[in-house]
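Omission of a single protein chain aside, the complex is shown with its protein chains in their original locations.
Chain IDs A and B follow the sequence of writing; residue 1 opens each chain.
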Amino acid sequence: MTTPVKLLDFITILPVIFLAAWACLLLLVDLWVKHKRVTAYLAALGLAIGLGLLWYQAAWIGNAGFNHMVVLDGFSVFVNALLLLSGLLGIALAYGYLRRMGIERGEFYPLVLFSLSGMMLMAQAADLIVVFLSLEFLSIPLYVLTAFAYPKAASEEAGLKYFLLGAFAGGFVVYGIALVYGAAATTALDGIIAAVAEGRANLSLLVSGAALILVGLGFKVAIVPFHMWTPDAYQGAPSAVTAFMSSAAKLAGFAALVRIFALAFSSLSDDLIPILWGLSALTMLVGNLLAIPQTNIKRMLAYSSIAHAGYILMAFTAFGNPGVAEVSIAAVLFYLAAYTVTNYGAWGVVILLERAGDLGLEIGGYAGLGRKYPALAACMTIFMLSLIGLPPTLGLVGKFYLFRAVIAADLIPLAVIGVLTSLISAWYYLRVVVNMYMRTGDPEISPEPWALTITGLMAILTVLVSLLPGWLFFLASQARLNLF
Amino acid sequence: MPNPWVFIGLFIIIAAIIPIGAIVVALILGPKKPNPIKQSTYECGLETVGDSLVQFKAQYYVFALAFLIFDVEAVFLFPWAIAMNKMPLYVALEGVIFIVILVAGLVYTWRKGALEWV
Partner (left out) sequence: MLFSEAMSTGFFNLAPLVVLFPGIGLLFNMVFGGRLPEKVVGWVASLAVGAAFVISILLAVSLSAIHGHAEIVSVTEWMSIGSLHLDWAFRVDTLSVAMMLMVSGVGTLIHIYAIGYMHEDVRFKGDPTRFQRFFVFMNLFIAMMMILVSGDNYLMLFVGWEGVGLCSFLLIGFWYDLDILGRPSLENAKAANKAFIANRIGDFGFLIASFLIFTYLGSLQFDLVFAEVEHVAQPVILTITLFMLLGVVGKSAQIPLFVWLPDAMAGPTPVSALIHAATMVTAGVYLVARSAPLYGTVPAAQEIVALIGAVTALFAATIAVAQYDIKRVLAYSTISQLGFMVAAVGMGAYAAGMFHLVMHAFFKALLFLSAGSVILGIERGYHAMSHGKKGHGFHHTDDEVFNPNDMRNMGGLKDRMPVTFWVYLAGTLALAGIPPFAGFWSKDEILLDASLHYPVVYWLLTAAAFMTAFYMGRQVWLVFFGKSRHEAAEKAEESPRIITAPLVILAGLSVLGGVLNLPHFHTLGHWLEYTLGELRISEFSWLMAGQATLIALFAIFLAWLLYGRREQAANEPDALKKLLGPAFVVFEHMYWIDEGYAAVFINRYKDLARFLAEVIDGRFWHDWLHDSVLAAGFGKLARFLADPVDLGLIDGIANGLADLTQWVASRLRRFQNGFVRSYALSVLLGVVLILGYLLFR
C-alpha cells in the first residue's frame, strides 16, 4: 500500500525543503556575519529563490507526494506564492525597523523563513498529521518572534501568552485528529473521504473531531472566541513581526482550514454550517465592536484583523455546497491577497511612525500627518478605506466577492451582519483618517527607504488592482483544490 | 495469545503500584522523628541554601535544553543504527540530515556562547 519515496516526492515540497535548509544555513552563516543587513538580504534571496522554485515546481501541479501526505495543486501554489511574497514584504518592513528599535538580531530572518516553510507545508498538507506538524512548525518560530523584543516585558509577555495558548489550542487539534482517526481509522484526507463515502466512518465522532480541528485552526486565524491572544500578542510583538504574523499566519491557517473542510469534511457541511455561521457572526461583531474603543493603533489593527477573519469565515460558511464552494474559495483567496496587500501597507505606516519605547503608537499621535506628510497620510487613507471596503480600493473588490459568495449560498442574514459590521468598522478606521487630516499635531516619521517603498507600493497596488481586479480573481479562481 | 495491549495496561498498573507502594509502606512502617535537617529539601547531598522557590539562572534552562536534545537524539539514532542494513538509501540520508541539523544547532549554541558558564 505504501510506495517507496521517489524524487518526485521531494519535488512536490521543494520550496519548503529549500526554505527550511536555507534557514538552517542562514542561522549558521549569521553567526559570522557582522552586519545583520547581509542576513536580511540573504533571507530575501532565499525567498526569491523559493519563488523561482515555486515557478519550477508549478510544472508538476497535480502530483501528490509522500504517500499522499502532501499535494501540489493550484491552490497550494497560489497560497505559497502569496506566502513567499508576504515573507519578502515582512523582511523589507523589518529591515530598518529592527535596527531602529535596537533589536537587530540575525535570528529574526531564519525564524521568518522557518515559519514560512511551515506555513507553506501547511498549504500543501493532505494528511492531518502533516497539518499538525506544519502547524507547530509555523507556530513555534512565531512564538519566538513575538517575544523578539526581549528584554521588553510586553514583548516577552506576549510571546509567552501566545505560546501557552497556542499549545493549548494545539492540544485541541491533536484531540480532534485523534477523534477523526477514531471515526475514520485514517488521518489522510482522501482516506477520510473514502471512509465517509463507504459508510465506514462514525459520523458523530467525525464531526466532533472536525469541530476540534476547527477550534485549533480558528485559534491560529483568530476566530472569536479563540481570539483573545490576538490583541495582546499583536500589541506586544514588534510591529514588523505583527505585520508578518497577521498576514502570513492568517493565510496559512485559512489555507489549511479551506483544504481540510472543503475536501475532507464537505459531507459534514450541514452539521457545521450553524457553527461556522455563529462563529463568523460572532467574530465580525466582536472584532469590530472591540476595535472601537481602542486608542493604540496596533491593538486597533489587531481587532481589525479579527474582524477580517470573520469576513473570510463568513464567505466560507457554506463550504459543503460544491457550486458555492468554488466561488467562495476563490473569494477567500482573493480576499486574503487583498488583505495581505492592505495589511502590510497599514503596518508599514505604523512602523514608520513608531519610535523606540512604544511611542507614536497612539491613534491620537497621527494628528497632523495629513499636513506634514501628505503622501504618507494619503497612503494610510487608502489602507483604511480598503479595510472598510470602500472604493477605489482592493478592500471593496474583495468584500464584493465575499458577499457574492455568501449570497450565492443564500445566507442572507449573515451577509446583513457582515454589511452592518462593515459599517461599524468605518467608525474606527475613519477615526485614523480624521486624526490625520482634521487635527493638528506634529508627528515624526523615520524615513526608512524600504518601509516607505513598501507602503507606497502597497497603496498603489491597493488602488490599481482594485481598478483591474480581473486577473487576480482569475488566478484565485484557477487555484483549485485537489487531492489526486 | 492475549491482546498485546494487555501488557501495556499491566505495565502501567505495575509502574504505578511500585512507587505508590513504597511510599505507603514507608509511611506506615517508618518511625517519625523529625528534625530540621530531615525536613530540609534534598539537593543531591548539598547543603540547602535559602528557599526552594527561587529564580534559577536561565542558563540552567539552556543547558538542560541542549542536554535534552542530544539525549533524545540518541533515542532516535539507536533504531536507525540498528536497521541501517535494511533501509533504503534515502532513509539513511534522512538520519544524516537529522544529525547535521543537530550539529548545526550545536554550532549555533556554541557560537552564541550558550555553553560558556557565566
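Points worth noting:
Assume a contact is a pair of C-beta atoms (placed from the backbone, for glycine too) under 8 Å apart; a residue touches a chain by one contact, two chains touch by 3 or more.
Model, not experiment: these values are computed from the prediction.
Of the chains displayed, those contacted by the omitted chain across the entire assembly are A. Per the touch definition above, the residue from A:I424, A:I460 or A:L481 contacting the chain not shown is A:I424. Touch with the chain omitted from the figure is made, among A:G52, A:G102 or A:P225, by A:P225. Touch with the chain that is not drawn comes from one residue among A:L111, A:A195 or A:A211, which is A:A211. Residue positions on chain A in contact with the hidden chain: 160-161, 164-165, 168-169, 172, 204, 207-208, 211-212, 214-215, 218-219, 224-226, 228-229, 231-232, 271, 274-275, 286, 289-290, 292-293, 424, 427, in rising order.
As a working rule, only the chains that are shown with their structure count from here on.
Each chain gets a centre from the mean of its Cα atoms; for chain A and chain B, those two points are 37 Å apart.
Residues 88, 90, 101, 104, 107-108, 111-112 of chain B are the ones touching chain A in the complex. By the touch criterion stated above, chain A contacts chain B in their complex at residues 4-5, 24, 27-28, 31-32.
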